[in-house]
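Of the protein chains in this complex, one is absent; all others appear in place.
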Amino acid sequence: MRKETKYVSYLDYEGQYKGIFGWIFSTDHKRLGLLYLYAIALFFFVGAILGLTMRVELATPGETIMKAQAYNGVFTVHGVIMIFMVVIPGLSAVFGNFFLPLMIGAKDVAFPKLNRLTWWILIAGSILAIASQFLREGPPDTGWTFYAPYSTKTGTSVIIATTAAFVLGFASILTGLNFIVTIHRLRAPGMKFFNMPLFPWALYAASWIQLLATPVVGITLVMLIFERLFGIGFFNPDLGGDPILFQHLFWIYSHPAVYIMILPAMGVITEVIPTFCQRRIYGYKAIAISSLAIAAVGFFVWGHHMYTSGMSEQARWFFSLLTFIVAVPSAIKVFNWIATMYRGSINLQAPFLYALFFIFLFIIGGTTGLILGAVAPNVQVHDTSFVVAHFHYIIFGGMGFAFFSGLHYWFPKMYGRMYNLKAANWGAIILFIGFNLLYFPQFIIGYQGMPRRYYDYLPQFQWAQTISLIGGIILFIGFFVMVGNLVRGAKKGAIAPANPWNGTTLEWTVPSPPPVENFDEDPIIKSDPYDYK
Amino acid sequence: MSEHTHHITPYKTLGIILVVLFFFTFLTIEITSIHLGALTVTVALLIAGVKGFLVLSYFMHLKHESLLLKILVAMVFVLFALIVLITFIDYAFR
Amino acid sequence: MFSNASNFVQGVDMAFAIIVGISLFFLITLTGTMIYFVVRYDHKKHPEARQIKDNKWMEATWITIPLILVLYMFYIGWEGFIPMRQAPKDAMQITAIGKMWKYEFQYEGNKVSDTLVIPINKAVKISLKSVDVLHGFSVPSFRIKEDMVPVKDNYTWFIPGELGDFDLFCTVYCGLNHAYMHSIVRVVPEDQFNEWVAYLPEKNADAENPGYKVMEKNGCFACHNTTGTRLVGPSFKGIYGRKIKVMTDGVARELIGDDSYVETSIYEPNKDISDGYPANIMQSYKNSINKEDMKLIQEYIKTLK
Partner (left out) sequence: MSQHENHAFEHRDDEAKKLGMWLFIFTELLLFGGLFLVYSIFRSQYPDSFHEGSLELSVTIGAINTIILLVSSASVAVALTAIQKNNTKLSMQMLLLTVFLAAAFLVNKYFEWGAKFHHGLYPGSELMQLLDRGHHLYFSLYFFMTGLHALHIIIGMILLLISYFKVKAGKVKMDDFMHLENAALYWHLVDLIWIFLFPLMYLIS
């Protein structure tokens, strides 16, 4: 073993285990962060391929490349993979693991071994989810929402898929638990809550949702499994159950879950913008508190997914009102981000470009969320491709672009090398164009009534489906530009300095890539995190 | 991050709390066997609430924990109560 | 400005237009500002960033204005919705039953139809029922949509204001042929409607058979009929005593139709799959058809020679 005093990057460090085992048995939060990145990139690729298959199938009315049963399986598995395996663990597990300890001046998360276990749980859950594709019963065909009573009756492998979701939920809970304790216990001396950078703030808010909302869906899925196995009738009306209750329980988790996805994404954007404007963030406190506000109020708006389910009128207006209230803190963040650009010194590099695209796409996704949240328009667009467009804009356009932004922002820190800046910008632009072509038409046909989860459609919707397919292909090309550039950068890129973007948060004070122990001595914090002179 | 010293709960306190818990257990059984109509659930839940409070405060030492932890525990119960109440906005008015 | 297909179009489209308007305003101004800043404060032109302090009043403004706007948006959204739950007492009653994967409409006097024909300018209240899983009842042109939930009854109502055919979609995912669960709402002049109803046939003559009722309730006739023609699944006609080719665990075999075959077909439909039909289409009815009902079904199918 080498001497401690010498700088050894976490990438080169040789512990007890060598080679690949040094990675998969590692408890180092940085190595785990990379492991999460590779796993999630793989899942994302699988999910994306399924997404494109759907687009090809929908290119013409009637059968194009697959049968209806196959299509139903594809959108279910696409949804399950994307939601439970990509976007919920995505940002917090990858960048949260890698940068949360660095940003608050800690040497690791509070429970490193639990952290390693969590990765394994995620992998186990993902294997189950993917296995559900290949079992004899055929892929689950319920949609990622698993609505009863169909899910209690269909002959496909719903049990495996729900078990997978349950296991993945467990991983999510443990990540949240680990982060909350880390933030409470391991902040560097002198760092108060309001001295923390805003990405940790966002993770903190999201972690509470992970911790408190996930168990509800966990127990719901277990009830569903038991219902199938033993004919216990909680949700199946034939046995006395109540299918609407299933929807309540499902959305009690799954609405807050959308904030698990977007809060860390907003956190990334909040880091990127001040760095590339060389300006302290505008409205630090407002942004920090709005994260908590979104998390708190977000718990009580779940019913907006159920306006047409026959809920009582009182519930409909209550949920609608709260849905609108929860939009305000998001708006506050957007205003503060843009205010931060005012009189900055803006350097238009890939991370910042992605952040700008994020803001644009997030406004579209968010404001179409407002349309969905208003009861009367919701009646028109509920369960149509308008909803599909809304959530792709806000998940993929929001969380996805924020992920890419973070990836380009922290890449030099993670790998100690630089990618080609020009190619990165081109990748971003191609993705942006493809993205809008792919999803914008879906808003229009959604308002005209094209239902979602439709294998086939009436000819009047054909034009939009064609544009979407073209967009999907452009998007796909964009991805190869982006990923290719990054992979090349990681292997052969120029050596990156410790602080390539002139950032002010703690992760930029250590060498790139960071040493095993992060900090030689505990940093002492006296001032606010975005202190540009 | 100073570690505050652990409070040690005396045996006697534990004993007293146990007896009080017994008492409340018998009280619920007695009260729910007389017919109070809709009130019964409320009373039974109130008593269970008191028992739960005692277990949390003394057996689980919450009384001597930091304010932060107390707030967090309270928050979880409030969250659950709100979720139930809000779900009933649907069921009660159908 | 708005179409007059139903009495709700105006409320819904109005709310939609206002929210889209506000959204576009923000989208355009915010994006515009952003682009302006990026161009104006590019580091080449503006190398030294100004560190600007937070301004409480600024923050307060952009908390208050969105708050007022969202409350307004909530209000118009709700306003457009209220009438949808206030069906007039004297509205014409029709029951719509959703079953895997078709609709059935019951008019007064036990008359049934699979298209929804209604007279123009008259309030219609539709009770929504489902016999198996969740279905949706959505007529985009009318701006109405409600779910059909088994056991729990739901409803919708409207006053059609234009003649013609309008698409009716199932919007809640309900299995294999969800995308084909489609029907037509035909709005006709009142006298034409009366004529049409008068000729509408009454329900099937078998309707009183207890076995038929069970099957009706469970929605079997969405995929099977009793006349010998093939629908999604094989016809019930003449199952008993016939030689039937099936696939069991991937192995082809032949058996004679009898009580136990019918029972397995209903409880474990994927066990013996009739030749020429795909697996996984029929779901198991183990939880919804008990032994007694099974007897009734068997008795009824026996009568179909």
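Which chain is which? They are A, B and C, in the order written, and residues in each are numbered from 1.
FYI, contacts are C-beta pairs under 8 Å (C-beta built on N, C-alpha and C of every residue); 3 or more make two chains touch, one makes a residue touch a chain.
As the structure is a computational prediction, the values presented were derived from the model and not from experiment.
Within the complete assembly, A:212 is the residue of A:68, A:212, A:346 or A:375 that touches the hidden chain.
One of A:27, A:195 or A:466 touches the chain omitted from the figure, and that residue is A:27. Per the touch definition above, the residue from A:111, A:342, A:440 or A:532 contacting the chain not shown is A:111. Counting the whole complex, the residues of subunit A in touch with the unshown chain are 4, 13, 15-16, 25-28, 107-108, 110-113, 173, 176-178, 180-181, 184-186, 211-216, 218-220, 223, 226, 229-234, 239-242, 245, 249, 252, 516-517. Interface residues of subunit B with the unshown chain, by the touch rule above, are 1, 3, 6, 8-11, 14-15, 17-18, 21-22, 25, 28-29, 32-33, 35-36, 40-41, 44-45, 47-48, 51-52, 55-56, 58-60, 69, 72-73, 76-77, 79-80, 83-84, 87-88, 91-92.
Here is the rule we go by: only the chains that are shown with their structure count from here on.
In terms of inter-chain touching, the protein chains here are arranged end to end in an open line.
More contacting C-beta pairs link the chains of A-C than the other of the two pairs A-B and A-C. Our note on geometry: subunit B versus subunit C, Cα centroid distance of 45 Å, whole angstroms. Averaged Cα coordinates give subunit A a centre that lies 37 Å from the centre of subunit B.
Multi-chain contact residues of subunit B (touching two or more other chains) are absent.
The multi-chain contact residues of subunit A, meaning those touching 2 or more other chains, are 244, 310, 313.
Partner subunit A is touched in their complex by these residues of subunit B: 1, 68, 76, 79, 82-83, 86-87, 89-94. Residue ranges of subunit A in contact with subunit B, taken from their complex: 184-185, 189, 212, 216, 244, 248, 252, 299-300, 303, 310-315, 318. Of all residues in subunit C, those touching subunit A in their complex are 8, 11-12, 15-16, 19-20, 22-23, 26-27, 30-31, 33-34, 37-38, 41-43, 46-52, 54, 58-59, 62-63, 66-67, 70-71, 73-74, 76-81, 84-85, 132-134, 136, 138, 140-141, 143-147, 149-152, 154, 167, 169-180, 269-270, 278-281, 283-284, 286-288.
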